[in-house]
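One protein chain omitted, others in place.
Up next is chain A:
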Amino acid sequence: MRITADTTVCISAGMCALTAPGVFDQGDDDGLVAVLLSEPSEELREAAAEAVRLCPSGALDIG
């Protein structure tokens, strides 16, 4: 599993950081997605995948 984020698409909704706080964060000034763990460990994978599904803007990709 490898997670990528497109900050040009991100709308700073914060759904990812709310759903998988160990994997995603929001920039202080712009709220844009920051990927903390692009290859999350086993126990974080379910939450990370859920965060990708919930992203309203389609900024996150999982490969």
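Basically, a residue touches a chain if its C-beta (ideal position, glycine included) is under 8 Å from a C-beta of that chain, and two chains touch if they have at least 3 such contacts; residues count from 1.
One rule holds for everything that comes next: contacts and distances are computed from a predicted model.
The listed choices are "Cytochrome P450", "Formate hydrogenlyase subunit 4", "4-hydroxyphenylacetate 3-hydroxylase family protein" or "Hydrogenase-4 component E"; the UniProt protein name belonging to the chain that is not shown reads "Cytochrome P450".
The chain not shown here touches chain A at positions 11-15, 17-19, 26-31, 50, 53-54, 56-58.
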